[in-house]
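One protein chain is absent from this view; the other protein chains keep their places.
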């Protein structure tokens, strides 16, 4: 584990395309980067028993979640030749079609980033205590479970 | 091979972050999408014999290239469960730090998109007749070769 | 000793609270769970994990912190 400090990964509400664009622009001064790989998780309007999901309300055990995000970051830098990595996750209400997870990895060369991004996303899904309440159009709900 | 028409993948000059953001926004009405994966190729300021690359000038055998991009698209839709896919490649001058390739795949579920994106990017690198003249700060050049 | 128990998501619906203090005289996580099942029988058939010191723990682990957190299945991303 390095000395890098634990950052807050959470943002309130959906992650906007403008936010993503600004992140991309910030990396254009890093001239040694040759390849970026971006994962975006988007809330699906799933249909369950004829009811459609209209939003997910995210909560988290934030202190542990940020620590887990940090451990995943450190493990990824250890395993893969990355120039940088950024992770953002929503808290609160995110509507169907909106983005709730943004993972951004960059490297001088492309080969490493595909594997790195998949590693990071799978680790997030498995290890980070984030909870999702799927809210249907009639205001009933069910709890999302990652598969 | 399906009936989908052959599109023009090429754009003049660098691909902007705003263009990428607009592509993301367009997919927010597709409520069955749960995961996006984006690859961005960025021009590296490589140093060769103490000279730094300041830009790449891209040319292509455009007719064949668009046909190859189309075949790669069709093969990816055949192999993977994708909702949509978009490919854009620059022609002409792209400066170091700017983006020259944008590949965007989307699917209801995440598992398939990592493999799909890597497949598409590797196929592009191997099969599409695009040529890159790496221009150094002193205006000399060398020809880029994919590895 | 007095423990502070936190419940997230579905589990807070089952217990009707997000956080509570309880007096507990046992040693292990499994003993604590038996105590909680007595108060909230609805917890028994729920799928959840227990965290202590921001790490997941097993039923046989000893209690080493006065803050214990019950976590329903993860749903990030």
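In this document, chain identifiers A, B and C correspond to the written order of the chains, with residue numbering beginning at 1 in each.
Following the convention adopted for this analysis, contacts are C-beta pairs under 8 Å (C-beta built on N, C-alpha and C of every residue); 3 or more make two chains touch, one makes a residue touch a chain.
All values reported here derive from a predicted model rather than from experimental measurement.
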Contacts of the hidden chain among displayed chains
B
Can you tell me which of B:8, B:59 or B:140 touches the chain that was removed from the display?
B:59
Using the touch rule from the top, list residues of chain B that touch the missing partner.
41, 56, 58-61, 63-65, 67, 89, 100-101, 121, 124-133, 143-146
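What we mean here is this: only the chains that are shown with their structure count from here on.
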Which chain has its Cα centroid closest to the overall Cα centroid?
A
Whole-Å gap separating chain A and chain B, where each centre is the average of the chain's CA atoms
23
Could you give the separation in Å between the centres of chain A and chain C, each centre being the mean of its C-alpha atoms?
27
Would you mind pulling out the distance in Å between where the CA atoms of chain B average out and where those of chain C do?
49
Quick one: which residues in chain C touch 2 or more of the other chains?
77
Which residues of chain A are in contact with two or more other chains?
41, 121
